[in-house]
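The complex appears here without one of its protein chains, the remainder shown in place.
Right after this comes chain A.
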Amino acid sequence: MTDILMPALSPTMEEGTLAKWHVKAGDTVKAGDVIAEIETDKATMEVEAVDEGEIAEILVAEGSENVKVNAVIARLAGENGATSSPPPGGRQAAQPPEEGKSEPAPNTPPSAASQPLPPRGGDLRDPEIPAGTAMVKTTIRDALRDAMAEEMRRDDAVFLIGEEVAQYQGAYKVSRELLQEFGDRRVVDTPITEHGFAGLGVGAAMAGLKPIVEFMTFNFAMQAIDHIINSAAKTLYMSGGQIRAPIVFRGPNGAASRVAAQHSQDYSSWYANVPGLKVVAPYDAADAKGLLKAAIRDPNPVVFLEHEMMYGLEFDVPEGDHVVPIGKAKVRREGTDVTITAHSRMVGFALQAADQLEAEGISCEVVDLRTLRPLDHETIVESVKKTSRLVSAEEGWGPMGIGAEVVARVIEHAFDYLDAPPLRVHQEDVPLPYAANLEVLSLPGTDKIIKAVKAVLA
């Protein structure tokens, strides 16, 4: 007997809907036969049999939602009693990898750094959000989409351009239904031509439009970085204030899961180094929406760093025109013993670490940087003056990184308050490896933050 398992459509998929069975118990199938269809909010796919045999039983009824990846959905009796084990990693159905630079081929869900949870308890309300504001549970993916849709309704000069943003609905489905609402004048599919469409976007911005340039990932933006820096960031200065580039460069940044070094770099410190750019890296859906709206309205070029592993996570988002000002950090959890700074996905790990440390009697204050340039060092410094200890956490490499900058600012402004040398948590100083165990070793997560906190308290 062979188990047929719920397959993953992408490295980040955790569950999906079993939309349809094409077979019933007692049917004989051979390898390659389509036996079922599954769906997620991003995609649909057909499940094929990989063995010959008879469907012994169907365990998950068609129409079932939230079926976990790797759950047993049916059993196959092999011919002549032969059984075969599912391949390591638990995938039963063979899935064709998507072509080219589309989402990486599916694989096991991340066993690496576990997905950060939404903050529990201790998450402070954003002072910018009026008390009593109604909240809507929204994924980060949809929060980003809502931000773009609202700003596009508000201003005809705003348009979205990038690879697969229109008909495909976004490589990560962030632009879902925008083409249907706004048409192909304002939701523009490009060729695979990052250098070209980034430059085109900057030129359109100089002419007064407000482009949102989506990079399928920021790894590909390296091909376009000349226009982000030399054309977008510097021209206002070089023109003595005459030429503006009101443009947003956005897309997923940092490590996904098992996609290896070229698809896994965190560019936070690269862009945050450049005057003329603003750099934003939100953690939750409310900030994703509010900061993206602020970025689109900002008259300056903004690099907006998202995280692929976070797109599917749900958070509360305030109803209405929720705009979060760029340049302000947020204390996500108050504490007294140590300050942990983090941005993007690392905020979740920092909050998890704080939860676990609380059980051991250690009180952590978690500062979500939210904006990397301009960096709100006042909030960091105020926190360190209270806790006297600092751990910075970031997904990127350590040398010359965000943590290095945070530590330098704290030393400049709060040296006398420090009771211990600050510590930095970051990716190991290697290109991100593919092998699951090495990837886990390389990436920072909750455990490394806990270790660093204990070290600064030792």
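One rule holds for everything that comes next: contacts are C-beta pairs under 8 Å (C-beta built on N, C-alpha and C of every residue); 3 or more make two chains touch, one makes a residue touch a chain; residues count from 1.
Basically, contacts and distances are computed from a predicted model.
K.L.:
Could you tell me which of "Spermidine/putrescine ABC transporter permease", "Heme exporter protein B", "Pyruvate dehydrogenase E1 component subunit alpha" or "Carbamoyl phosphate synthase large chain" is the UniProt name of the chain missing from the displayed complex?
P.N.:
"Pyruvate dehydrogenase E1 component subunit alpha"
K.L.:
If I consider the whole complex, including the chain that's not displayed, which of A:78, A:196 or A:431 touches that chain?
P.N.:
A:196
K.L.:
Which of these, A:243, A:404 or A:420, touches the one chain of the complex that we don't see?
P.N.:
Checking the options A:243, A:404 or A:420, the one contacting the hidden chain is A:243.
K.L.:
For the chain left off this view, which of A:206, A:248 or A:449 is in contact with it?
P.N.:
A:206
K.L.:
Which residue among A:299, A:320, A:399 or A:421 touches the omitted chain?
P.N.:
Of the candidates A:299, A:320, A:399 or A:421, A:299 is in touch with the missing chain.
K.L.:
Thinking of the whole complex, not just what is shown, which of A:373, A:389 or A:448 touches the missing chain?
P.N.:
Hidden-chain contact among the options goes to A:373.
K.L.:
Write the list of chain A residues that the hidden chain touches.
P.N.:
Within chain A, the residues that touch the unshown chain are 159, 185, 190-191, 193, 195-209, 226-227, 230-231, 235-244, 246, 275-276, 278, 299-300, 327, 373-375, 409, 412.
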